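The complex appears here without one of its protein chains, the remainder shown in place.
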Amino acid sequence: MRFAFTDEQLAMRDAVRAFLEKECPAKVVRDAWTNDTGRSGLWSRLGELGVLGVLAPEARGGFGGDYLDLVLLLEETGRAALPEPVVEHAAVAVPRLDDARAEAAAAGDVTITVAPPSGLVLYADTADLVLHGDRFVEPGTLQLRRHESVDGSRRLFAIAAPPTSIHLASLDRAALGVAAQLIGLADRMLTMTVEYAKERRQFGVPIGSFQAVKHHLADVALALEFSRPLVYRAAWSIARGDDDRSVHVAMAKARASEAALRAGRVALQVHGAIGYTTEYDLHLWMKRAWALAASWGDAAWHDARVGRAILDTDRLPEEQ
Amino acid sequence: MRFAFTDEQLAMRDAVRAFLEKECPAKVVRDAWTNDTGRSGLWSRLGELGVLGVLAPEARGGFGGDYLDLVLLLEETGRAALPEPVVEHAAVAVPRLDDARAEAAAAGDVTITVAPPSGLVLYADTADLVLHGDRFVEPGTLQLRRHESVDGSRRLFAIAAPPTSIHLASLDRAALGVAAQLIGLADRMLTMTVEYAKERRQFGVPIGSFQAVKHHLADVALALEFSRPLVYRAAWSIARGDDDRSVHVAMAKARASEAALRAGRVALQVHGAIGYTTEYDLHLWMKRAWALAASWGDAAWHDARVGRAILDTDRLPEEQ
Amino acid sequence: MDLTFTEHEDAFRADARAWLEENVPRPPLPSGDTREGFALHKEWERALFDARWAVVSWPEAYGGREASLMEWLIFEEEYYRAGAPQRVTQNGIFLLAPTLFEFGTEEQRERILPKMASAEETWCQGWSEPNAGSDLAGIKSRAVRDEANGGWRLSGQKTWTTRGAFCDRLFGLFRSDPDADRHHGLTYFLVDLRAEGVTVRAVERLDGDEGFAEVFLEDVFVPDRDVLGTVHEGWRVAMATTGSERGLTLRSPGRFMAAAARLADLYRRRADDGALDSDPTVRDAVVRAWIDADAYRWQTFWIVTRLMDGGQTGPEASLVKIFWSELDVRLHETALRLLGSRAELVDGDDPAAWMKGWQFALSGPIYAGTNEIQRNVVAERVLGLPRR
Partner (left out) sequence: MDLTFTEHEDAFRADARAWLEENVPRPPLPSGDTREGFALHKEWERALFDARWAVVSWPEAYGGREASLMEWLIFEEEYYRAGAPQRVTQNGIFLLAPTLFEFGTEEQRERILPKMASAEETWCQGWSEPNAGSDLAGIKSRAVRDEANGGWRLSGQKTWTTRGAFCDRLFGLFRSDPDADRHHGLTYFLVDLRAEGVTVRAVERLDGDEGFAEVFLEDVFVPDRDVLGTVHEGWRVAMATTGSERGLTLRSPGRFMAAAARLADLYRRRADDGALDSDPTVRDAVVRAWIDADAYRWQTFWIVTRLMDGGQTGPEASLVKIFWSELDVRLHETALRLLGSRAELVDGDDPAAWMKGWQFALSGPIYAGTNEIQRNVVAERVLGLPRR
């Protein structure tokens, strides 16, 4: 039993973090609310960096890696609130390709998005392909109808015919990718709020010295500390094809969704009115968290999945 | 619309409170854990005081009152943690009698208990009659099997044949009576804990000056403030035979149960180790609250009753 | 105790319901926290005023009906039941007016109240400043005496002024005695936002509306007749207002009863669609929201009966503010759960309304004194725990 990432995986995580801190500051996220695409303009550079092709075969210019190589990078895209369909593309679509399209996808020459059961397709307008059920189709064939999201960077499109079924593998990869992003979002909101609580003074002292504020923030740290390992464990289960991977993903998405929602609530409450304005950056992260927590199954939906697995059968936790 | 008790009702409440403060201090509750009956020895005096006969006809020496005359008195029996089957006797059994038995019951010459659907009958050994379904029977006919409760004063007896059905009116009267007692228990635990938090010093200050302790206690006050009116409203609905009285009782029992459980949790947490000993009185109140919160339907059970009434039909809140 | 309404109360309710059913705008008005919406809301307020429904509890002289507190609650129930528009006159009517009735001069009441009630003059509050949020006593905006012109010169900055970009006038506290500190030396002023030296900058709120404003004052002249209460005694005067801001006047139960009814309706429609089969717990959340709205209604009737008997409310107002603001958050959170993956959509009908409501609800635990401050107040002034 060894529950830690390799130095290579951590180095790649650090490289992506450094890249996003430099290239995807809050301004880029904010601009995505109003630009034509809702995106960052960093897609091909994410390809060069190797983020998009982690799961693509080496023969196709990919890294030939597994979900363990990807999960930390997705967490970083959450921390940066990167406005891109990176989960749909890199975690869900790419592993289903081994032809020339894999090469283009790994390089970031094309963008592939996914049609979820909800029928709301993210960035369908700027995508080259949409994974619909088990087929890759042209967006043009889907009769897209634009919808506005509370997160202005999320360009959503309803399609005439949502997929009637979706591969469990795709659902699990998507839900876990979003869970990793939620961890990143929560971590960033916690950091933002701790910094603010140290600076902001009321009643002659920093508000972070009030016990009520301390306990709010400690509860966020608690939720993060005990949801993050579930996400990494589920990544391992997918990478190794563990029989219980769907249950592990469900646990991860359920708790990561709650951790991010709590982080947002506490961040707003501690910031007060300033956090309630769109001039301040917090709302960009908070609204992403709202959207992602409800995407690919919310906490209750995934809890119910876990319940069917553990209560409608007879088993022990982690039966050896 | 006038939501207040009459001066007479308040005066009777004060009289009962004064009586119980004098005659039913913690020592009486504590002794009931170890004496033969589990009771206070105050039964006939409660009869003289008029508590037991509030719902008995005047012609039978009762007060000829309604549940509004009784609810505040039951709250007081909760505040004192009075170890007696006063809800079963005065709120459930007595209103079903108009013969000579009503007279004896009002006077406290006899004790009547009730067989709930759970089949666990309180004080069946010292009761003269048991209301079983819609019949009053001798305890001896029920093949009593003694059970120990976490609250040592609650002498419970399993019966061979639990009632297959119970009058809705009896269920509602019992649930509401217990709800009133839970409010009294919660109020008393809050008072005890506030007093302790003012006295107990750590780190050179009273622990009640710590914001975390303040907020724990404020949450208890909040739960009490918004559950108590539901109890009084339900009492009115029963007294007036309102069509929705069962829904109103369910709301009252659900929220009163939660208020008392929260009061107990906070009381123990704020007291710390001292509250964790049986030498200290808190546990007498806390364990009563645990037992009553689960009696005659817990919060979830009553929430479900409310749900059937409001969601499986089409209605507005308090439809005029 | 009599929990039925009197014939008089029933008649009052019937009148209100009839007029509202007749007059509530369909389709609903756009948000009153936008410039266009605000103008339309002023027309609605005018219609309310003409029918004497704008300020039912006020004296007839100022456009009211001298309705009892209970009748006011009944009107609020009917108002929200009818899905009538938000009240853009709210801050004037519910926050400033009570202070005017208590501390204002006859001249001020006659000059200000009718125009306030008819929305001819709209009011915003000027409490917060960049460094005076929860800590209101940290106010730095100054008022300097201008003897020559018989008034004061105001300078400083006010923030989070709701609808400040659209309102005509502002009420708030300014430091008139620079040597006094904290709660002392403050004066309560009524400021014309059209006056020279006033700059208003709209600030966009979470939901995208320009519902906030920053108000910059540079040497703004305010005549003595627009001082409310005693000079330097503004804190005491203002506390009356913040009390009512916390208390039931700001969020009456009718609002939450109507929201709970909409939530139950949403639940039924989603359940019929089979959308909830996979979430066994959301039903209980709906039930709890309903019960909480009902609990708030009865706690209010309990308090109001005491008030009508000549009793008082004090720090209990903090319990009320905590309860309605957290109920509002839970209620909308539950609605978003019911909407699932469609909750994020802000162009659909259902989702858009609930998401907007959710974002509005999130402000509840923050403004009018954060709920952390309110819990301190409950602990210290209701339960008597030491201040430290």
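Per-chain residue numbering starts at 1, and chain names A, B and C are given in the order in which the chains are listed.
Just so it is clear, a contact is a pair of C-beta atoms (placed from the backbone, for glycine too) under 8 Å apart; a residue touches a chain by one contact, two chains touch by 3 or more.
Source: prediction; values computed, not measured.
Looking at chain B, the residues touching the absent chain are 116, 118, 120, 147-151, 154, 156, 201-203, 207, 210, 212-213, 265, 268-269, 272-273, 276-279, 283, 290-291, 294-295, 298, 300-301, 303-304.
In the full complex, chain A touches the omitted chain through residues 1-6, 68, 190, 194, 197-198, 205-206, 208-211, 213-215, 217-219, 221-222, 225-230, 232-233, 236-237, 240, 251, 254-255, 300, 303-304, 306-307, 310-311, 314, 316-318, 320. Annotation for chain C: contacts to the undisplayed chain at residues 280-281, 283-284.
To be clear about the criterion, only the chains that are shown with their structure count from here on.
Remark: chain A and chain C have CA centroids separated by 38 Å (rounded to whole angstrom). Averaged Cα coordinates give chain B a centre that lies 39 Å from the centre of chain C.
Shared interface positions of chain B, i.e. residues touching 2 or more other chains, are given as 210-211, 215.
Each of the following residues of chain C touches two or more other chains: 372, 375.
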